[in-house]
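Note that one protein chain is taken out, while the other chains of the complex remain in position.
And now, chain A:
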Amino acid sequence: CSARSFRFTTFLASLTQTLTLVVHFCLVFQDSAGQFFSSGHTNNWAVLVCTSRFWFNYRHVANTLSVYRSVKRLGIPDSHIVLMLADDMACNHRNPKPATVFSHKNMELNVYGDDVEVDYRGYEVTVENFLRVLTGRLPPSTPRSKRLLSDDRSNILIYLTGHGGNGFLKFQDSEEISNVELADAFEQMWQKRRYNELLFIIDTCQGASMYERFYSPNLMALASSQVGEDSLSHQPDLAIGVHLMDRYTFYLLEFLEDIHPASKTNMNDLFKVCPKSQCVSTPGHRTDLFLRDPGSVLITDFFGSVRKIEITMETINLTDPINSGNDVQTENNTYVDQLPVSEIIHQKPKQRDWHPPDGFILGLWTLILLVFFKTYGVKHLKHVF
């Protein structure tokens, strides 16, 4: 019986050994690969909107362009960015340095750059177009660069800036979007599985009112000021003559300039950007609808881009192009006469709207008169003619 117990104990020992080995292996595996897969998204999109028109709202365009610049630098390609600028500041005739938009005074940083693609510009930036981009309900002939082609594994960054109030954001000085509409749009996106996680940043006066009404899951929101507070602009440039940036986005840009594609800073650092001492207004944030802990969400989950590269050794054989015999066209092509005067003069006019021929109407009326006079007697004719 001691031999049996000895075998039993050795069996127990080996079992526990294998178990610990397996557990240790699982832990190790989760440590390195766990972070890679914890966020659950496979692609990144950004929708950056500036809603203000006119030259004195230069700072809103500079805000949007600085976020655009950071997002591009951290890896999101132009095909995944929908940039909407309501007015053109760079090539505006009032701009003393054309094709530039500066964010720092003394023209230190040109956020417009040399490689910018604006998808919606000028009068196209309307509430309707913005909501259509978000929900994906665009006319069929809309080109790809103007569509938000996200799926249920996409992390989307939405940035809005402009003039706003308690519960609304003004578009182009002529219409507004309310926080209820925005919340409903996000709910539509959730129902259609158009996002995995969504980060909403808004830099307007009373911006916190815009995220009060959200009710869809996986939304995180940041705003530059609370209800009842105004967001203030940062600094004017005396050469250009307008304020260049808003305070919140200025400090946000400074914060993002330190981020590189492999950095591990998380959302809690983003919430600390621009405290009341720098911003004068109190930035707010909302994370109750977000499933993960903000401390575990990386900045690059939203501002950068996931690029999973798979190296393959497969080869693909291209088929040879089809050889065709030279077919000779029978007709001889010539260039057309640019101003054939005689041809033009003798051209018959085309595209006339159809009118009934003149004689027809006359004949019709004559017939009607004759019928009338025949039925009611010829004696009336004498009086007419």
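Going forward, contacts are C-beta pairs under 8 Å (C-beta built on N, C-alpha and C of every residue); 3 or more make two chains touch, one makes a residue touch a chain; residues count from 1.
The definition used in the following text is that contacts and distances are computed from a predicted model.
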Undisplayed chain, where the name is taken from the UniProt record, one of "Large ribosomal subunit protein mL51", "Clathrin associated protein complex medium subunit", "Proteasome subunit beta" or "GPI transamidase component PIG-T": "GPI transamidase component PIG-T"
Given A:Val67, A:Ile81, A:Val118 or A:Leu134, the one touching the chain that is not displayed: A:Val118
Among A:Lys146, A:His163, A:Lys192 or A:Arg213, residue touching the chain not depicted: A:Lys146
Absent-chain interface as seen on chain A, which is shown: 53-54, 88, 90-91, 97-100, 112-124, 139, 141-146, 172-174, 321-329, 331-341, 344-345, 347, 349-354, 356, 360, 363-364, 367, 370-371, 374-375
